[in-house]
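Shown here: the complex without one of its protein chains, the others still in place.
All chains are identified by letter, namely A and B, in their written order; residue positions are counted from 1 within each chain.
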Amino acid sequence: MAFFAARNLHKRFGSRVVLEDISLAFEKGQVSGIMGPNGAGKTTCFHVLTGLHKPDRGTIELEGVSIAGLPPQRIARLGVSRSFQIMNLFDDSVVIENVMLALPEFRARRLDFLGGVFERGELVDAAMNVLEQVGLTHRAWERATSLSYGERRALEIGVALAAQPKILFLDEPTSGLGTEATRGLATLIGRLRERYTIVMIEHDIRFLFGLADKISVIHWGQVIAEGTPAELQANKWVRRSALGEAAGA
Amino acid sequence: MVDLLPHILNGLTLGLLFALIALGFTMIVGVMEIINLAHGSLFALGAYFALSMLGGSWFGDTAFGAWWLSLSVETRYVAALFVGPLLAAIAGMALELCLRPTYGKAPLYGLLLTFGAALVIEEIIRLGWGTGEQNLAIPSAINGPVLVAGFIYSKYKFFAAGFSLLAIVAVWLFLEKTPYGAIIKAGAHDSEMVRALGYDLSKLRLLVFGFGAALAGLAGIVMVPIWGLRPHVGVDVVIPAFLIIVMGGIGSFWGAVAAALMVGLAVGITGAYAGAWATMSMYILLIVVVGFRSRGLFGRKSVLEN
Partner (left out) sequence: MISLSDIPSRSTVRHWVPIAVLALALAFAPWWLPTVGLYQYLGIEITIWMIFALGFNLLFGYAGLHSFGHGAYLGIGAYAFGLFQQQVAVSLWGGLAAAIFAAGLAGAVVGAFISHRRGIYYALLTIAFGQVFWFTSMKLHGITGGEDGLLGIPRPPLTFFGLEFSLRDNLALFYLSAFCLLATVLILWRLVHSPFGRVLQALRQNETRARFAGYEVWRFKWAAFVISAMFAGLAGGLFSMAQQSAYPDVMSLHQSGLIVMMVLVGGGLVGFWGPVFGVILYFVTRDVLGGITETWLLWFGLMFMAMVILRPEGLAGMFHLAWNRLRGARAVSTPLTSEPDLAGRKT
């Protein structure tokens, strides 16, 4: 049984079918990739897997437990965490608070009316721990809006990590990053893969092929190819759609 | 069944007037993407301006004033029907100018500003015209009872319904058949596009605001004999206007008209069974429509959701 498995997912918006009979499986401890041209349904797929949209048909299971149709906050509490392509941060708040809010131990205290939040050493420590993993400890007390784009991307990932997820979904993490920052991100994910199961949507083929153990190609709302980077490079369908050309053709 | 007829007629009359208000409201929302909480105040201003015009209180004891009052009620009424909305339009355009600094900022600021404007205008009305109930002098030709299907109905309400219908048709003709109308419609759809086509967006917004305000003011004048005239009469207008565009869709002409008739009928029929609660039915309808459904009756995500 796969660690995280989606079977026969079907999703339509109005008259448009966006996902058609999609089945995906992600193994624990691996980095899985999802790629495909724009409008293929990748992001919608993510939205369905993480609970933003309900699938019309199909099942989604995390460690055998069905999560299809549950609201996003419940899926999140079950251990599914995600980052967004268009970043979703708490802009007014400082970096460390962004991360703190996502900590399960913080969330557990939500009915706690009595304490000052930043007086609790253990919460601050846990948050700093996360920031260390994404390399942002030097910016901990600055406002999220004052960070550079690359740093905000790292924070976006950090917030997703803070929840100590069983599986981490990253939606186009390199989006908008320059070469230098992309390299840094590749190193970061290289470190994270030792502790987390990661699923990534990416357009940057080199980036994806360099990190992923297995990649699914989605086109026209369906999975048209699946395999290791090496297998995909040999696949003529993948080669044919514009993506194939770039990947070591 | 016969007992319901006057209430249904009431409802339809009210619905047509609501349509007039809602059309101005939806045009403003379409072009500017703000909810004008002061729309009801513009409605009220139109009525109060007409009141002053008809009564000649502005002209006081001058020779002009004396001449003015010597004119027949009919002439003065017709003049008020033109000038009142015009003055409301000016007030609307002034409001648009005040709103300019809030464009591009969080929607909260436009909301607070129009809310503040609504309160300020209400205060101006209180200071300028007093807090009591007022009456508008209307020509005897449209005043009085009339016999309809065996019971007594109000001539004025027929006038109000007919006049509103004419106004609605006129607005439709304007939007469909004139170049200005086409620009407004395009602007309601996609204001960026309109700018790209070379039209001055700020002038367009100003005119649309003025036009929307004029429609509200016109409705205000016509509504007085039906709803009465007090400083806070405008408050009861924004809710049905908003409800109507939620139900009918933003920027949709016939959607607004259809929804307006539905809301009007709901109010009218409530009047048959629980007289005092007729106006409250609009509020309760809003709560039901917006409170229960996640996106209004038509389920379309709109610019209103930030």
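Everything that follows uses one rule, which is that contacts are C-beta pairs under 8 Å (C-beta built on N, C-alpha and C of every residue); 3 or more make two chains touch, one makes a residue touch a chain.
Predicted model, so just to flag it, every value in this text is computed and none were measured.
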{"item": "Where the missing chain makes contact, among the chains that are shown", "value": "A, B"}
{"item": "Residue, one of A:T50, A:Q133 or A:T197, that touches the chain absent here", "value": "A:T50"}
{"item": "Option from B:L112, B:V146 or B:L166 whose C-beta touches the chain left out", "value": "B:L112"}
{"item": "Identified contact with the non-displayed chain, of A:N8, A:S66 or A:N88", "value": "A:N88"}
{"item": "Residue among A:F4, A:F26, A:F106 or A:Y196 that touches the chain left out of view", "value": "A:F106"}
{"item": "Missing-chain contacts mapped onto chain B", "value": "35, 98, 101-102, 107-109, 111-113, 115-120, 122-124, 127, 232, 235-236, 238-239, 242, 276-277, 279-280, 283-284, 286-287, 290-291, 294, 304-306"}
{"item": "Residues belonging to chain A that touch the chain removed from view", "value": "50, 71-73, 76-77, 81-82, 84, 88-94, 97, 100-102, 104, 106-107, 109-119, 121, 124, 140-143, 146, 159, 162-163"}
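Keep in mind that, in the parts below, only the chains that are shown with their structure count from here on.
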{"item": "Whole-Å gap separating chain A and chain B, where each centre is the average of the chain's CA atoms", "value": "49"}
